[in-house]
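One structure below.
Heads up, this is only part of the complex; the chains shown haven't been moved.
Every chain is named by a letter (A and B) in the order it is written, and numbering of its residues begins at 1.
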Amino acid sequence: MKTDFSEFPFSSEQNVKGHLIDSGIMSSIMNLIIRCGGSYHIDEFNVGHTHDDMSSAKFKIYARTESQLKRIMDDLVDFGCQKSAEELDAVLLQSEMDMTVPDEFYSTTNHRTEIKLDGKWRVVQNQRMDAILVCSKSGDNWNIDCRKLRNIKKGDLVICGYQGVRIQPEFRERDREEFGFMNSDVSSERRVRIAVSKIAKTIHDRKARGEKVGVTAGPVVVHTGGGEYLARLIKDGYIDFLLSGNALAVHDIEQNLFQTSLGINITSGEPVHEGHKNHIRAINTIFRHGSIKAAVDAGILTGGIMYEAVKKNMPFALAGSIRDDGPLPEVFTDMSLAQEAYSNLLKNCGMMLMLSTMLHGIGVGNMLPGYVKTICVDINPAVVTKLADRGSHQTIGIVTDVGSFLASLYHELKK
Amino acid sequence: MKTDFSEFPFSSEQNVKGHLIDSGIMSSIMNLIIRCGGSYHIDEFNVGHTHDDMSSAKFKIYARTESQLKRIMDDLVDFGCQKSAEELDAVLLQSEMDMTVPDEFYSTTNHRTEIKLDGKWRVVQNQRMDAILVCSKSGDNWNIDCRKLRNIKKGDLVICGYQGVRIQPEFRERDREEFGFMNSDVSSERRVRIAVSKIAKTIHDRKARGEKVGVTAGPVVVHTGGGEYLARLIKDGYIDFLLSGNALAVHDIEQNLFQTSLGINITSGEPVHEGHKNHIRAINTIFRHGSIKAAVDAGILTGGIMYEAVKKNMPFALAGSIRDDGPLPEVFTDMSLAQEAYSNLLKNCGMMLMLSTMLHGIGVGNMLPGYVKTICVDINPAVVTKLADRGSHQTIGIVTDVGSFLASLYHELKK
């Protein structure tokens, strides 16, 4: 059945450029138009002749109503589409009240974004998802910043609508070559071995570029025997910052003070006498010294993740949670402060390892630009899927025991 | 870094046509070439201007060695690529021994396949994966048949290599519109409700086209209370054939004779006295009458899946397995006969429901052409993924309790 374009009286011409086929962008565009009830006509498609070339397309969107047309146009912005007509400046409206924005506010994605102001495209700072774009001008210069809703002040100039917004979605293909085997049907263990060597390579590469490599980790890292290797990675300078919670630190400290993990001897696997007390004992010890750092300085805590972090002066941020015992003095009990601390450490991050923590993994994912290479490791496939699906082609999910993963990664990096 | 084509002295010009962007075909082609170490140059790309139009492309593959070139060309056949040069006839070699073929044999996919013989393209019969193509000529007519290796006879003419082989991969897009929501992030239960209505629509549609709707089901269908609804679907003529094993039939009969499932009362959930004996008792009852059909005819078995199948004269094939008790008289204990029986019933099947059975699901998947719409239902996401990944875009996986699924499907169909 042929499309009858006379049913679609409203139309707009659009341009798009990039690795349109490889990255699935062109196909996403087409699907979105059809699902929204519209239709399209591709007027030009200049395919990138070789692997190195970008493609570009010029196409018309057709819609039955003006609002349908607007809806499709707005949604296509996320795929990097631009009206063929000269794009107008973005629309700026003032916030009328602290912590609120006008209803039409533009909500960010985690893709690299540019805004047209005074006729020029300007790159957004601190790109993250679900933020508000706040603009301020000094001289001829516009600063455009991603800001959380709660940090909006009355009078802030906020981008509204999709006009003058340009997005650059990531391109998937080069990555597919490196980590493409992850999707094939080899057994997990084999795949993991191969993945580890690519990850080690990427760590070297990011550090060579001057970008930071961060870790967010859950307490399972300690239970599975990965704590020792994470500590060594920190000691040897592979990790630039750590984002975690109270539990990781408590379990790490329990293990290093008492050789138990949740009261179980870490070598024999047997419960030890009064072992269930050991995590409270660990907290008691730190409370007595006033802080983790003080316990390290006093020579009480002599090994493990937190010890190496203190010794190396590697920055970390520990966020509290409703489950916490203690919490340890270094923990941010206030979530707004914890988010700020996380967010500060994530600046200039080029690679993020998310190790067995859905809670902190999602937290970090919300703050990261989509173009940061992210590795999610968990024994539970559902967690990996959930983290890896959060909108970035740069995320690689690995289903395995995080303890073995860290051991392998350490040995691979030391090769 | 620009590709230096002088490093790739070997090349071949190829054509491809279809929904190249939507279905991800063009992107797969590019990736395969790069992963195999080759390069490409797209000479022409005629994009389908509208949703209804197909695209076509002409491109050159570049390779470093002749064998690399051949390898890439061979592998691209699976994506529907064809050499621009006039394709030669397929190569036929004789089997030298029963149950064996020459080493160069062509192994089938589950996509629609054509073979060039005597200068004309001819469609393959009984398309399935991992089969051998056996050709025979009567008059001017070639018959080309998918055959299992064990059925090859000495002297059979067998297609070897990729020359003269043309494949038509399925196109994903129209389906994406119908079942596209399955990939979005709505909760399972909601998604299931919506999926059920599309499945009901597809069942009506396939039956209207004169195609058969088949079911393969595991015993969990009975344990979850789905037996009653599968029985009704059979009674009301929605299902044309059933492929299963001994366990489904035994549990169905146990439930209808004794109101228990694995010895547990199906209403109260409580174990009943001597309940663990009931499945052997059910077998004993059928053995006494000589067959399921005889027990139905004798008025002993008066309800359930097998009862309705017998009453309706709906064909079924039950395959034995190493786990079986009994097995029931109708069960094929010999797997070669069971596979034949399955395969016969699958002819002209337009839609297949795979209900909580990895074993039979994989068995059926091996025999089905890729263009048959297949629905896999299982509570375990891993099973759904495994079944849905077996090479067909037509497969929709649904993670839910199969008992509730069948109840919903029945009610939706009766609307």
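Everything below uses one rule, namely that a residue touches a chain if its C-beta (ideal position, glycine included) is under 8 Å from a C-beta of that chain, and two chains touch if they have at least 3 such contacts.
Everything numeric in this text was worked out from a predicted model, so none of it was measured.
Engineer: Total copies in the complex, given 2 are shown here: how many?
Structural biologist: The number of copies making up the whole complex is 4.
Going forward, only the chains that are shown with their structure count from here on.
Engineer: Applying the document's contact rule, which stretches of subunit A touch subunit B when the two form their complex?
Structural biologist: Spelled out, the residues of subunit A in touch with subunit B are 1-3, 21-24, 26-27, 30-31, 34-35, 39-43, 45, 47-52, 57, 173, 176-177, 180, 185, 381-382, 389.
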